[in-house]
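Quick one: the structure is below, and I'll ask about it shortly.
Of the protein chains in this complex, one is absent; all others appear in place.
Going in written order, the chains are labelled A and B, and every chain counts its residues from 1.
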Amino acid sequence: MRREDKIVAEIRERLKEKIITVEVPRERRIFAYIKLEALKESIKFLKDMGFKHLSTITGVDMEDGIELIYHLALDGSIELSLRLKVQKDDPRVPTITDIIPGAVLYEREVHDMFGVNFEGHPDLSPLILPEKWPRNIYPLRKKYALERLRNLIFKEEDIE
Amino acid sequence: MSYGSTIKVPFGPQHPALKEPEHFLFKIDGDIIVNVKPRIGYNHRGIEKAFERRTYIQNIYLAERICGICSDAHTTCYVQAIEDLLGVEAPPRARYIRVIVAELERIHSHSLWLGIAAHEIGFDTLFMHLWRDREAVMDILELISGNRVHYAMNTIGGVRRDIVSETIPKVIGSLDFLEKRTKYYMKVLRSEPTVLKRTVDIGVLKPEDAVELCAVGPTLRASGVKNDVRRDDPYAAYDEIPFNIVTDDGCDVFSRILVRCGEILESINMIRYALDHMPSGMLRVRVPMVVKPGEAVSRVEAPRGELIHYVKSNGSTRPERYKVRSPTLANIPALCKMLIGQHVADIPIILAGIDPCFACMDRLVFVDVKTNKKKALDFESFRKIVRKRHELL
Partner (left out) sequence: MRLETFKPSHSSIKRETSKFLVKADEQPMNLLKWARIKSPWILHFNTGGCNGCDIELLAAFTPRFDVERFGILLQGSPRHADILAVTGPVTLQVRERLVRIYEQMPEPKYVLAVGSCACSGAPFKDCYNVVGGVDKVLPVDVYVPGCPPKPEAIIDGIVKLIQKIEGEEAYEKGR
């Protein structure tokens, strides 16, 4: 039995109905889709399993919500992508900085780019976007096409 | 000793010699750093959005321009992600060429960093020597790829250029030279009091903190954690090439210097082995323009640590979402941890210690919170203060 299959079996056993899908597309890669409320619980037990390293958090703008993907690594080797979906207007998700302190900048980045609120995060001030960036414009959301975004930003700036 | 009032020290964003503008706000008590607040994003160009607008082929060139120092790591990571989506694999010779270029890049990046570190501790002679010898590896890269910085070697399904047999003796010759010089520098660094005084026990990052804060690369390895994507999650031909993971238990800036020196030597051996054992055959396989819907995570050990790309395709010629996380971002929480409790004078070398893709520390403005008086210092006068302090020690 491969290591990946063992891990998948363990995740299934622990999360049961909170899990939506788990797949192993190739060796050392696992994609797990979980329900929003199971986030903290699963991060906690994954950390106990050895997934101590959080590589990054990716946000993806889908049609029916924003997907957050937590990329966790087991001893630097197996990369588990833990995926969950939050609603588009007023997206909220609990912070995981109390479990994995290294997540602090990744959550701020996702907050900047997608406007996801990480409840309980110590400081969600802008990290990447300029100070004068208009509020409520999140550049990586699909509704802001590049031209529209440039028009919105540079209209105020009177450039071009 | 506490002076009762904390002072805020903004750091950056302009700086004299190198790299990108960044900004750090330090809260200091007397001479001791109490708190650090990083503010990145001066270099934010919106590349992830630009990825969604371009075709997969055009994106190779964009990925290359994420970073000028680890450009090959970024393209390798990008093409691997796309190859993963397409279900193709680069031919064996191409995978060996990828390793060779990646390791050459590591040598170039580490010797560049060693020079910068020497500069930050006021050892400019070593800086100049290191950069002179670095030109040897730049010459090899130019010989192989035709360019000194953006090599444009990778393409989806393989590599674009071959390493022809005539160039191999030249490469080997340069490697011998580099090995000799690196060994000499290691001797110098180990015995030179200037270096030891400024780096030993400075910027300590304990192993448990390093793991907790998700540090990557040489920063993590200098804290004694044996972690390397090349071994743990092998890509290209790394599973066929023997190498050691260099670690050090010192956990300070000096350990980071030693780890990087050790990695240069290790890379030289890896290139020698790869050149010897390079299989013959095709350089690339043909791939379709359209990528079927799916997603992939690709990881590469860049000179600065674990680099991760995530791609989601939607069945067209352009990606739906592309995510890049560079190693420097991963190391910033660890950097903030290292800085707390240290002297203001050691900020430059600790900042440089993680080999950031920014090292901005030109002008400091000291703001006294009580009187709201501002005192501007340029980097040179700051360095004079620093040197004075160390003369007194």
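Operating definition for what follows: a contact is a pair of C-beta atoms (placed from the backbone, for glycine too) under 8 Å apart; a residue touches a chain by one contact, two chains touch by 3 or more.
It should be emphasised that the depicted structure is a prediction, and the values quoted were computed from it without experimental measurement.
Remark: the omitted chain is touched by one listed residue; of B:Val36, B:Ile69, B:Val225 or B:Ile268 this is B:Ile69. Considering the complete assembly, chain A touches the hidden chain via residues 129-133, 139, 146, 149-150, 153, 157, 159-160. Residues of chain B in contact with the chain left out of this view: 13-21, 41-47, 49-50, 53, 61-62, 65-69, 71, 112, 115, 127-129, 131-132, 135, 138, 148-150, 357, 362-363, 378-380.
Keep this in mind: only the chains that are shown with their structure count from here on.
Chain A and chain B have Cα centroids lying 25 Å from one another. Every residue of chain A that touches chain B in the complex is listed here, in rising order: 25-26, 28-29, 31, 52-56, 58, 60-61, 69, 71, 73, 75-79, 81, 100-106, 109, 113, 126-130, 139-140, 146, 149. On the side of chain B, the complex with chain A involves touching residues 38-41, 44, 46, 48-50, 53, 84, 211-215, 227-229, 232-233, 294-297, 299, 306, 308, 310, 312, 320-321, 323, 325, 329-330, 332-334.
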